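Removed from the display is one protein chain of the complex; every other protein chain stays in position.
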Amino acid sequence: MNTKFRPLHDRIVVKRLDQDQKSSGGIIIPDTAKEKPIQGEVLAVGKGAVNEEGKLRPMEVKTGDKVLFAKYAGTEVKLDGEELLIMRESDVMGIIE
Amino acid sequence: MNTKFRPLHDRIVVKRLDQDQKSSGGIIIPDTAKEKPIQGEVLAVGKGAVNEEGKLRPMEVKTGDKVLFAKYAGTEVKLDGEELLIMRESDVMGIIE
Amino acid sequence: MNTKFRPLHDRIVVKRLDQDQKSSGGIIIPDTAKEKPIQGEVLAVGKGAVNEEGKLRPMEVKTGDKVLFAKYAGTEVKLDGEELLIMRESDVMGIIE
Amino acid sequence: MNTKFRPLHDRIVVKRLDQDQKSSGGIIIPDTAKEKPIQGEVLAVGKGAVNEEGKLRPMEVKTGDKVLFAKYAGTEVKLDGEELLIMRESDVMGIIE
Amino acid sequence: MNTKFRPLHDRIVVKRLDQDQKSSGGIIIPDTAKEKPIQGEVLAVGKGAVNEEGKLRPMEVKTGDKVLFAKYAGTEVKLDGEELLIMRESDVMGIIE
Amino acid sequence: MNTKFRPLHDRIVVKRLDQDQKSSGGIIIPDTAKEKPIQGEVLAVGKGAVNEEGKLRPMEVKTGDKVLFAKYAGTEVKLDGEELLIMRESDVMGIIE
Partner (left out) sequence: MNTKFRPLHDRIVVKRLDQDQKSSGGIIIPDTAKEKPIQGEVLAVGKGAVNEEGKLRPMEVKTGDKVLFAKYAGTEVKLDGEELLIMRESDVMGIIE
């Protein structure tokens, strides 16, 4: 991601680490395999959501973190030809350390 | 946009930067292309939402920002013959810098 | 509107400035034209919503403002034979200045 | 309404001023006429809703007010043989002065 | 109700004063009659709901009140052979004095 | 219940006092009888829900209480071979004293 993209609020940009199942040519991935959780690397992090009083809630996830998230979390975007995901921090289930 | 339009609360006016797929004559845009995120330029920004205590939450997006937003975000409006979008700041996924 | 009507809370009374498409006799308005945003003039404004603590949140829109609102916003009312709309301020997308 | 009825919280008792369309014998009221807003007179008013802190939010509508409300607002009740409506103040669109 | 029953939070126990339409043998009650509001006598009252700060919001309805409530409000219970209703105070539309 | 089970937050463990209708062999329970409210004895009580500020809201129900609850409240669990119910205190309609 060469383009500098700043996610708003509590959003993050994630690059999938699993092989992309949709782009795989003729290889059929069995059902059970498709159920496995999706891993990704965090490429960019917003400043955090602003609460009702105008105070910022800082983010727990940071750039470089390897995260686990639900299969259908986030919105797919294409930045500089790369398929990325923009999701909210609350869609992240945890950090693989 | 020559008409001076002031969006209310946390709304912004956005001009699409992608080519308008609906107005394209006979050219069929393939399905995958249609899935790409929509970019736009912010033309006008509201003062921000007012919280329950009457305090203003200032906007993070400002006029001139190039933003990324979900395909179906906002309401289409026509101001001075220009096709524009009015959306809430929360519909903006991030800022391209 | 000769009858004095005081909208409650955060409601406003709006008179459409667009030609009324429903009352137009035999003239068919093409689909695209019907999609354009609705403009109106604000005829009356409530005092504002009262929050949980009993404090009033003042209105941003005022009588005489020319506003843009979503096509299906508000409830149609007839006051003194005039077709008007009562809507909440949050249904107003912005003010044309 | 001879029976003394005290509405709870933010409820009000309203007597329709429009002719009752359902009780009209054989006369067909045209569709457009049926769409007009419903007017009524406020016969009784609750003390107001109590907020989370136990404070009372006073009512803006008072007994004797002529109000405008949406066609399907409230619950029909019969007190002393009179067809009345019990609704919340938030169902009232405004006061005709 | 000989059994001592203490409703929890903002619940009340109500005994219908209207004739029970379901237990009536062969007598058909006309449709309009069935639409009339349900009256009842309050037999027991909870201490009130506890708010987020742990403070009690006292009840407005008290034992012995004759109340009006919507036809389908509450849950039917049988205590000591009596058919009673347990409902929340917010289901009560008002008090007949 | 010999196993020590500590319900979390505002949950309670309840043992039905009514005869279990599902386990009854060939005896058909008439429809009206099945509608009667469910009674139970409270076997264990959580510490209470924690509010947004981190303060505990204490429970009103305590171990040993005989409670009335809606037919479909709670989740069925089997602890030490006993069929029990885990429900939230808000599912309890009241206490039989």
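Some observations on this one:
In this document, chain identifiers A, B, C, D, E and F correspond to the written order of the chains, with residue numbering beginning at 1 in each.
Here is the rule we go by: a residue touches a chain if its C-beta (ideal position, glycine included) is under 8 Å from a C-beta of that chain, and two chains touch if they have at least 3 such contacts.
Note that the structure is predicted; figures quoted are calculated from it, not measured.
Residue in contact with the omitted chain (choice from F:Val13, F:Val42, F:Leu68 or F:Val92): F:Val13.
Contacts to the hidden chain, counted on subunit A, fall at residues 35-37, 51-53, 55, 57-58, 60-61, 68, 70, 89-90, 92-97. For subunit F, the list of residues touching the undisplayed chain reads 3-9, 11, 13, 44, 46-47, 50, 52-54, 75-78, 86.
In this section, only the chains that are shown with their structure count from here on.
Centre-to-centre, using mean CA coordinates, subunit C is 41 Å away from subunit E. Residues of subunit F in contact with at least two other chains: none.
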